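One protein chain omitted, others in place.
To keep things simple, chains are lettered A and B as they appear, and every chain counts its residues starting from 1.
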Amino acid sequence: MTGSPPPGAADRPGSFFIGSRSTAGSPAVFPVLLGLPVLLWQLIFFAGPLVFLVVITFWQVKSFRLSPAFVADNWEKVLTSTAFLRALGHTLTVAGTTTVLATAIALPAAYTIAFRLPPRLRDFAVAFLVVPVFSSYILRIYAWQVVLSPQGVINGIAGLVGIEPLPLLGGAFSLQIGLLTLTLPIAVLILTFGFAGVDRTLIEAAENLGCRRSRVVAHVLLPAIRPAIALAATTSFLLAFGDYVSPLFMTGSKPPTLSIVVVDTVKSGSQWPRASVVGVSMLLILVAVLALGQLLSRRTRLRRGGR
Amino acid sequence: MSAPFVALEGLDKRFPGHHAVRGIDLQIAAGEFVAIMGPSGCGKSTTLRLIAGLDEPTGGDIRIGGRSMRGIPAFQRDTPMVWQSLALFPFLTVAENVAFPLRMKKVGAAERRRRALEWLDRMGLSGMADRDIAQLSGGQRQRVAIARSLVTQPSILLLDEPLSALDAHLRVRMQTELSRLHKQLGITFVYVTHAQSEAFALADRIVIMSDGAIQQVGRPQDVYREPVNAFVAEFMGMNNILRGTVRGASANRLAVETPLGSFDVPAKETRPVDSQAAFVIAADRIALAAAGAAGGLDATVIGLEFVGSTQTVFVETASGHEFRIQKQQHEIEALDLAPGRQISLSWEPRHAWLLPDSR
Partner (left out) sequence: MATRILPRLSRLAQHLFLAGLFVFIAAPMLVIVVFSFDANRFPTIPWGGFSLDWHRAILEDAMVRDAFLNSILVGLGTAVLSTLLGFAAAYVDYRWRFFGKRAFVLLVAIPPAVPVTILGMAMLAFLSRLGLFGRLEAVIACHTAVASSFSMALIRLRLNDFGRDLEPAAWNLGASHAAALFTVVVPFCRPALIASFFLSAAVSFDEFMIAWFVGGVHETIPVRILNLLQGQVNPKINAIGTVVLAVSIALVVLAQWFVGVRVGKRTDPT
């Protein structure tokens, strides 16, 4: 998204790019001077660690010390262990459920924001949704704990009207509450911008042709924002799949998700290579999911182009 | 011409997959107003950018005041430009915009302000100094852009289609303003435009470019009356081109046989018999008469266009050749023209212009 030059940049003979053109006496050191620190920073503090993570999946632990090697032992041990496979299955199920729930809940909400709210309120709704994306996730999970716990707010209210305490915390329900807290704001935002980007004349044309609103939504709107739906879904999956806080506080790590496995393995001290195998496996799964999301949004584009 | 102030020597610019400027030569005298014209993509804007140092030539050289510009970066050239987009800095006030070049020259703040205000005054923008650019009208912005380019007292001003964003009324006013500035300052103006009216109204000489090459350089009226080739003749508009074969040549005269008949064409040089020749008759030099007039060319009126008191008549001969004829309204009222009406055309042989390059 950020990588493409602004429209019209390439076809203007007066634009100024290195490689295709240069201004008289323009110092070629300039892009290097600006770009190199960024490049180095991201290599050392982002790419380096991830590459190193892949490297240590092949290392060995000898007498509690990590030592360089090139063995497939760790991969073999982890990938064949039932604990890992169970955690993997659990994590995929949980993240998949969150993805479906988040997308299903976010779609009508985003539709309402984009088409039903007056502009001022629409901007406010977006500003409101941006806040939780960048703040206080861990606190909000803690708040849900307070609300859902056996002595918590909901059961407190229930007790006042004479209902027995409900086991709200510690199961799939509370876990999804936590993960939706994480995913819903961003999913609604992505879909809102998707809806807002739809050409209004398209909708008006369909309505002029006598289409009912529900049919316009199904046949015009949803196909038009398919890339946004794919992005919202992959983002939700990505967040839910890698999350550590909700499984920890909403289910007490039982059963563990892959993130819990990673942290537990690391904190136990000696099994860095195995933790790395789990981490790298998670990354590979996420790459596959992102690729799938790309494919889903691209296929629409191809089909539309063919018409 | 005495020693030129600006000299383009074999100036060449290639972009990947595009030869924008093909080794052009051009000399511009100090204080001259030169307009470079041509269709879009002809290389006129690139030429201007090369002079300003915003693009680096791939061949040839530019001399300004006798000094080679090779390797001299744009910011050291002192060749200010007025941009089509105006390129005013939106985050600076009007006065700060005008003072910008002085700030770059490390002129003190008080002096900068004084000189900026002076120029704003001169451009009729007194009292606007501390406004935002967004608060100005199109014409006012144009004046700010011009003031900003002239505040350093350069000896040359480059203008890249500066008036194309203005409406017709403002354009004419700014034209007058530019002309006045040019006379007052006495510096060299190089003006890129695709509008003939601007070039004709302003320029001492015009340069016609096409496909990266210069086609013709000359005074506006000379280029208009005596185009060197079919491209220039067509670009200047209102020229009717006839092509044919030379059938006879005498001193200062050719007989050219065209599909419409044989015509006498004055010629400065002689041409071999049977060679190809093309000549033009300017639209305002064709006479109209009632159909069937002796020695006339019969044609049918296919359309009329009015611009003020001038009327352009489009006619077509039986063989399908189209002519454009330009007349004052009162000259043709008697003919009672309407589409479909038959008419007869003629011109004096001395008004035919043989294209020196008759390809």
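By our rule, a residue touches a chain if its C-beta (ideal position, glycine included) is under 8 Å from a C-beta of that chain, and two chains touch if they have at least 3 such contacts.
Everything numeric in this text was worked out from a predicted model, so none of it was measured.
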- In the whole complex, of A:V61, A:L221 or A:L238, the residue touching the missing chain would be A:L238
- So which of A:V61, A:V78, A:V94 or A:I113 would be touching the chain we can't see? A:I113
- Note on the structure: subunit A residues touching the chain left out here are 1-3, 5-6, 9, 12, 14-20, 23, 26-27, 30-31, 34-35, 37-39, 41-50, 52-53, 56, 105, 108-109, 111-114, 116, 119, 122-123, 125-132, 134-144, 146-147, 151-153, 155-157, 159-160, 180-181, 184-185, 188, 192-193, 196-197, 213, 238, 241-245, 249, 259, 262-263, 266, 272, 275-276, 279, 282-283, 286, 290
- Query: On subunit B, what residues meet the omitted chain?
  - Reply: 52-54, 73-76, 78-81, 83-85, 87, 89-92, 100-101, 103-105, 148-149, 152
